[in-house]
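One chain of protein is taken out of this complex; the other chains stay put.
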Amino acid sequence: MDAVYQALVKIVGEDYASNRPEELFTYSKDLGTSEPKFPDYVAAPKTAEEVQKIILLANKKKVPVVPLGGGMSLAGLALPLQGGIALDLKRMDQIIELNEKARYVVVEAGISNGKLTAYLHKHYPHLMHSEPGAPPAATIGGNIAIHGQGDMAHPYGFNSDMVNGMEVVLPTGEICKFGSCSIGSGWYTLHPLPDIGLFLGWNGSTGIITKISLRLFPCKKIREMDLFVVEDEGLIPDLLYELTHVGMAEDLIAFTSAIPPFMDGVHHISMNITGDTEEEMEFKRHLLLDGKLARYIQDGTGGIGAVSQDIQRPQISKSADWKKGGGFEYVGSIMPVTAYPECYRRGAEISTRHNIPYTVLGRVIGSAHAMMFSWSYAFNRADPETVRHAREALHETDSLVLELGGTIWKPAVFGQKLMMDRMDSNTLQMMKKVKNLLDPNGIMNPGNWEVNE
Amino acid sequence: MTRTAYKYNDIIHRCFRCGYCKFPTNWDDVNNCPAYARFRLESYSAGGRLWLIRAWVNGELEWTEHLAKIVYACAACKNCVEKCPLSFSDEIVNMVIAAKNEMVELGLLPAPVKSFLKNIQLHGNPYGISAKKRSQWMEGTRVETYSNQEFLYYVGCEGSYDTRAQQAARALGELLLKAGVSFGVLGKKEITDGNEVGMMGEDGLLEWVVEKNIKQFKELGVKKIITLSPHSYNAFKSIYPKFDGKFEVFHYTQILSDLMKKRKLSDLKEIQKKVTFHDPCFLGRWNKDYDSPRNVLKSLKGITLVEMERNKKGALCCGGGGGNFYTDILGGSEDSPARIRAREAADTGAEILAVACPNCLTMLEDAVKAERLDDKLIVQDISEILAI
Partner (left out) sequence: MFQLKFDETKCFACETNDCLTKCQYLKIDPDTAKIEIKKIINKKDSFVLHECVTCYACEEYCPTGNHPFYLIVQRQEELNILPLPDPLIKRGIRIGIPFRGEPDIQEIKGPALNLGVFSSLATLTRGKLFEGLTLMSADSRKMFHYFCQLMYLHFGRISVINERLEKIIETIAAHKVKEVVHFHDECYGTYTSYAPAFGFAVPFKSIHLFEYLYNRLKELKSEIKPLNFKVAYQRPCSSRLSSDKYQFVDKIFDLIGAEHVKREYVGENALCCGGTILGQKKKGSRQFSLDLQKKNIDDMQRAGAQICVFNCPACMQTIGKPVAKKGMMPVFMSDLCRLAIGEKTS
């Protein structure tokens, strides 16, 4: 019998370890266009201690370990590129502590966004976390491991900026805490201790995050979405600049798509407007719609497309079924807001070349400090030709991001390489040193952010 | 080998594996697919199962006992159908059943599934107990056999054979007598309704069962049927008409709810108890009746009805559907759905966990014991609560 498998069974129990073809198949694929990469084992630990044991085992046996949350990142980031153990973290899903007055919650990293949203809604309806637009089965840990952003990105930035503390199992097996929790205080801040957190944005290649203290924000009672529409994409940067100056919206997203036809070439800005009272709502609307936007309405270049639409939380996405084909993948990028028009135009060109109706979107991060701009490509899983087109479109888009002065967000290995090829060589060497220092045996999600020179 | 005959080759690739289907209606947690709740590996989630089925029918994966176990772990509870936002969602369970059809055809089945089906074939029930003993449950009651009464009271296999479920079968019999309902039972002549046979993909056997039942019902002049089990209710209501067996079918809670409305069951005792109700999938999500059982409970004096976090459309299945009450693929762990459900019921502070299905009754009673909650919480069928 396989010794690693035996050891895994011993650590997590028989039900939660596998080396059977069915599990290996299942964990070899993600939802996007990536080619399958088979793990040799699958394990689903329940505690940080179990994770630790698995890491120690992996070091001893020199087998890779690839952490997996919801597996929703689409870019093959949690596929075992070099085999090894696919570590499904979703059993680590407890809410450990919620400090209402200090507005933070400590959770296990494998908890789903949906569970946290439902919990807050039920027990603390006046608190919320910044929820990504991903399917709610996506985990909190996976999201911050790739610098995700959610529906509070405009006021508060990246989700990974909302981390107050972490517990991490290092690639060498030590369980480490970061932030105020490391000195035995509450989990309320990451600063002002020296910055040694080297885990955010690393796709799990520097350690496995097991606990996270996440900032919560005031959740207003009334939550509605208004839409503003323009035809000229060139107006979007100015509009976003003006709207972020007013600062009355919770989430600002500019988007357009080829389908349905009425969207085609019409740029929509959705504004989440929230308040505890009707007066607060109207106050915010007045500042936004009758203030900064009035000029556009009166000269006929912009219009109020809808008001008071319900906001879904969690969001439901049907993007994968556009082609009745069960698949889509997108390139995300962090871009200056000024790049919107070019991103849209060039993206629509790529889509047209690949016969995929274009779908683009830019979510404002901070006071328009940047936006997460994404290009989605739908494909039909049963039709390899459409998968190939989508994959090519994704690659072209990765290059486009860099050409337009952007940074690829949650890049697949292809995009990681594009960026590392351009990266300042000292920075690159620093990355390499960090990785080697933390992960001397190179077992953690190998292939990701790997500096080869 | 590819399975070209597989009925859903044109849509099975449309599952994105996005996992909405893991949740209940209120997004409480990812464990509302009972099979996924039990094993927590992606392969056991609805999406994982569909992807595996697709790989198998495409010839990417060979059949193994484990693959069959994953497929048969689906309790046919329809939570995925409820939650999947994509337009093919109505077909999810059918896609799983169709895979079972293929496995049946090839004779590649997990051992307990095989014996379930074999027992039905030989004895008309999954337990493999002689058909002669089918009427034992009614000994000592005044329940009569069917001969032209208004209703046929169809008891089903669990109610006929399982000692715990027999109590519910008797309680319901007594209640109907008390209310003056004109009904009779088939006794030894009753055979399985076929619902689980269908859910397990044995279409040939299903046809045989259905036709046999229809023939018998027609010969006896049955027009209206009351069922103890929502599984039977579903079979008679949704499967039999396809075989030209059209009867007026009622789940017993629908009859009771009506009787109580008409005050024909008025001298029921007052029960000062807090009660929570567990929705059976085949009455709830399959047939959209969430009210009848609740109406019955609410019209009982003294009872305070409290809801579990997950209820109605969002209820967690006890894990007994699709033959799992027998095959027990989902048993044996504190993450067995019935045990999760038992804990959830206890969390409401209820003293009675009310059910309206003999499957749920046995599954949850065992779970409450395994959880050592039996000093706080008792599991009772609604028929039993009324008969107290």
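The first chain written gets the first letter, and so on, giving A and B; residue counts start at 1 in each chain.
We take it that contacts are C-beta pairs under 8 Å (C-beta built on N, C-alpha and C of every residue); 3 or more make two chains touch, one makes a residue touch a chain.
Note that this is a predicted model, so its numbers are computed, not measured.
Across the entire complex, the residue among A:Gly305, A:Gly366 or A:Gly442 in touch with the chain not shown is A:Gly305. Listed residues A:Asp290, A:Glu349 or A:Glu385: the one in touch with the omitted chain is A:Asp290.
Set against the missing chain, the residues A:Pro125, A:Gly247 or A:Pro261 yield one that touches it, A:Pro261. Residues of chain A that touch the chain left out of the display are 229-231, 259-267, 278, 282, 286, 289-290, 294, 296-298, 300-305, 307-308.
Everything below uses one rule, namely that only the chains that are shown with their structure count from here on.
Chain centres here are Cα means. That of chain A falls 40 Å from that of chain B. Of all residues in chain B, those touching chain A in their complex are 11, 13-20, 22-23, 26-30, 38-43, 48, 51-52, 55, 60-62, 64, 66-67, 70, 85-88, 333. Per the touch definition, chain A reaches chain B in the complex via residues 15-16, 18, 20-23, 25-27, 29, 31, 42, 44, 70-72, 88, 90-91, 93, 112, 114-115, 117-118, 122, 135-137, 314, 316-318, 320-321, 324-328, 380-382.
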